[in-house]
Each structure stands twice: as structure tokens, then as C-alpha cells.
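And now, subunit A:
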Amino acid sequence: MSYEPVLTARIGKIDPASLTDYEAHGGFQALIRAVELGPGRVVALMEEATLLGRGGAAFPAGIKWRAVHQAEGPKFVVANADESEPGTFKDRVLMEGDPYALIEAVILAGFATAADKGFIYVRGEYARAYQRLRHAIARCYEAGYLGRDILGSGFEFHIELRRGAGAYICGEETALFESIEGKRGYPRLKPPFPTQAGLFGRPTLINNVETLINALHIVLRGPAWFNSIGPAHSPGPKLYPLSGRVQRPGLVEAPMGITLRELIEEHGGGVSGSGEFRVALVGGAAGAFLGPDHLNTPLDFRSLASIGAALGSGAVIVFDTSVDMKPILQRIADFFAHESCGKCYPCQLGTMRQRDIIARMVAGQGRPGDLQLLRDIGQTMRDTSICGLGQTASNAILSAFELKLT
Partner candidate 1 sequence: MTSTISLTIDGQPVEAPADATVLQAAEAAGITIPTLCHHPNLTPPAVCRLCVVEWEGRRTLQPACVTQVAADAVIHTRSPRVDLARRTILEMLATTVDLSDAPELRAMLAEYDAHPERFGEDLTRREHEVIIDNSFFVRDYDKCVLCWRCVEACGTDMEHAFALGFSGRGFETSIATFFENPMPETTCVFCGNCVGVCPTGALKDRRVFELEMATDY
Partner candidate 2 sequence: MLTFDRIVPTTCPFCGVGCQINLHIKENRIVQVTADFDKRPNYGELCVKGRFGTDFVHHPTRLTQPLIRKDIVLGQPFGKARPARSVAEAYREATWEEALTLVADQLARIAQESGGDAIAALASAKLTNEDNYLYQKLFRSLLKTNHIDHCARLCHAGSVVGLMRTIASAAMSNSIEEMENLHTFIVTGSNTTYAHPVIALKMLKAVDKGARLIVVDPRRIDMAKHATLWLQQRPGTDVAVFQAMAHVIVNEELYDKAYVATQTEGFEAYAAHIQRFTPEWAEEVSGVPAWKIREAARLYATAPSAAIYWGMGISQSTHGSDNASALVNLAMLAGHLGKYGGGLNPLRGQNNVQGCSDMGGLPNVYPGYQPVSDPAVKAKFEKLWGVELNDRPGLTVVEMAQAAGEGRIRAMYVMGENPATSDPHLHALYEHFSNLDFMVVQDIFPTETARFAHVILPAASWAEKEGTFTNTERRVQRVRAALPPPGEARPDLDILQDLGRRLEARLGVHTAQGWNYAGAEAVWREVGQAASEYAGITYQRIEEEGVQYPCYTEDDPGTLYLYKEGVPRGRGKFWLMDFRPPVELPDEEYPFNLSTGRLLYHWHGGALTRRSRLNDAAPEPVVEIHPVDAKKLGLVSGDLAKIRSRRGQVVARVRVTDRSPIGTVFLPMHYAEAAANLLTLDALDPDAKIPDYKNTAVAVEKAEVANWELVLA
């Protein structure tokens, strides 16, 4: 099956610092087209394309664009570039290799929704992405893609680049807003949703970097092209960050819905280490472990949800049979205990108790009821946490016990 990469097409081929190089390779064509079409038509295209949010929540992007398009200003567009999920590096590759694309996408989203300002919130550790974006934004102001009367449309738009400070929680969209507003990165209660009251309490379109880049191609190539790729229920190109025990780890662009087996064998060159597949962590620390039984499961939102897993960011970490899983579980439990913001009790307490219990199990001092405790904690966190962090903080661990990995 031959698939021509779209999202990553320019990466490695152009000078990421060069605006002229970007323009020479199709850059800003989507924005020019959008200005010709007008905001209403662009939003309609976004609705026609079944673009499910690539940050992991899989919310239809078109609905958000429509809602913000219709809302009263002032309003904002925010690119969520706080890519922090372990094993995930797709947005990093996009921003480092093709920074102008993200800027074009944010301007396009701003134009379509008649927003007043855009923010790009970049993970603090992504120093190179930040530098490249900063340079690119300055170049875009010089070239007139940002500022007043963009492309003669009369549309004025500005982008502010923000860096995170290392907190996983700030990738949660409402915590991200709080962070931009200068507050502690605590997730907000929903409702209200960002499209109603987001950044600074105003209607806000917030999309993941990959989602925004997809919008460029939807405008250029049309929703029919987009919907023809991959399964009808969750179509489009998808980036799969592949890591762990594979021969060729790296970022894979493929049609949505390739199988785990295809990903590992065709794109990753097969399992490394012992050479024998044991398990893969799909969706990062917030995702779940999939064993050999699921090597043929398509990696798309619906198929994974149907088996109680989640695609999440698309990250896949592969483990071969030689890996001791205990420290892996400890690492995951430590991660959530460390990254929980502490706002709601189930996550604040649950992530720590999960860590405590895993620690004693790993040390061989587990107690008879410990697995039940982990299940109770997991269900409580999943059922009652405010945000996705707590709701998913037990997924990987509980799935590991289901697969009897320890």
C-alpha cells in the first residue's frame, strides 16, 4: 500500500528557518485559498471533513470551529503544542521541521473564526521548536502574514508564543489557559467549554498542532480527499510516534487505522531486543498496554475504544519479551504521582496511593488486597477526576495487571 505523506511532506526537504523555502514548497497556499473562500466556507470545509482532534480526545474539530466562528468576540485561537505525553514527539517533529506550517494553520484558524489573537503554547522542554517558531513568527510579521490586513483581506491577526514550564497538566486545555493567564496550571471545571468561555473567559478555539496542520490540507485538498483516507469513522492522515524495542523508531505518517503489526513490522522494521513482541503501550502513559492478541487491531479512535484502550496521541512504545515490566509500571505510577496537579481529591490522593502500592509490590512487599485497592483507586479516579489526567492515570497500570505483565 503506497501512501504519500502529507503532514510531514516538507520535513527534511526544506530549511525550517526559511520563509521563502516554505513558500516555494506550497507554503501559505492554504491561507491564500482560505481568504478567497471566506471564513464561512472554511468552517464548512472543516465540518465536512471528519477531523477528530489529534491531541487524544478525538473531538470533532469542525464543531469547535463552527462554535467559535459563531461566538461574539473578542475570541482567541490557541495551538496546544504542550506535547508532554510520554512517547509522543509528533508535534515536536512538525514544529522543528516545518514551523511555518503551524503558524499558517493558526492564522487560518484565526481567519476562519474571526479571532482577535492566536497563542501557541509550546512545551517548555522544546527549546528548538520554540526558537524556530519565534524566528518564523518574526519573519511572518515582516512578510505581512501577521499583523494588519493580512493578504489584503482586511483581517488583522497576531500570534503570541508562550512556553510552558514543564508541567504535564498544562497540556490539558483549560489548565493551559490558566497558565497563559499567569495562574497556576489547574484544570477548570467543564462546562463551560473553551468554545464558550476559554482563554480569559472568552470563546476560544483550541486545537492540537497535528489537528491544525490537518486543517491546511483540508482547505487545499478538500474534505473528500481527507475523508477518503483510512476508516470512514475516523479518517485522515495520522502521525504515529513509534519508540521502544523496534528496529527503526521514529515518527510514522500513515493513514489512520493501520494495525499495530503494520506499524511495528512495516514502518518500525520489526521488534528489536529479543525480537519477540511482548506488549505495546499505546497512547502513552495515559493509554493502555496491548498484547499480542491485539496486533491486528487498527490504530484508530473507535477500534481502540471498542477494546477499552485509547489511541490518545498515537504514541506506541514497544516492549519485547526481555523487558522487566515492574520498573516500567513503577515509572508510570511515579509519573502520575509527580504530574498530578493536586486539585481534585481522587487524582491528588489516588496517584500517590497508586504509587505507594506499586512501590511495595515491586519491592516484593505487596499486601493481599493490593490489586483490589488499585482497582478501587482506578475506578474512583476514572469516575470522579476533574480532567483527563486523573481519569486515565490508572489505565496503563490496570491494563498491565489484566495482561499479567508482572
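Behind the choice of candidates: all candidates are chains of the complex that A comes from, given by their letters.
Worth pointing out:
Operating definition for what follows: a contact is a pair of C-beta atoms (placed from the backbone, for glycine too) under 8 Å apart; a residue touches a chain by one contact, two chains touch by 3 or more; residues count from 1.
Here the structure is a predicted model, which is why all the values come from computation and not from measurement.
Evaluated over the candidates 1 or 2, subunit A touches in this complex the candidate numbered 1.
The touching residues of subunit A, counted against candidate 1 in their complex, run 167, 184, 189, 191, 337-353, 355-357, 360, 365, 367, 369, 373, 376-377, 379-380, 382-386, 391.
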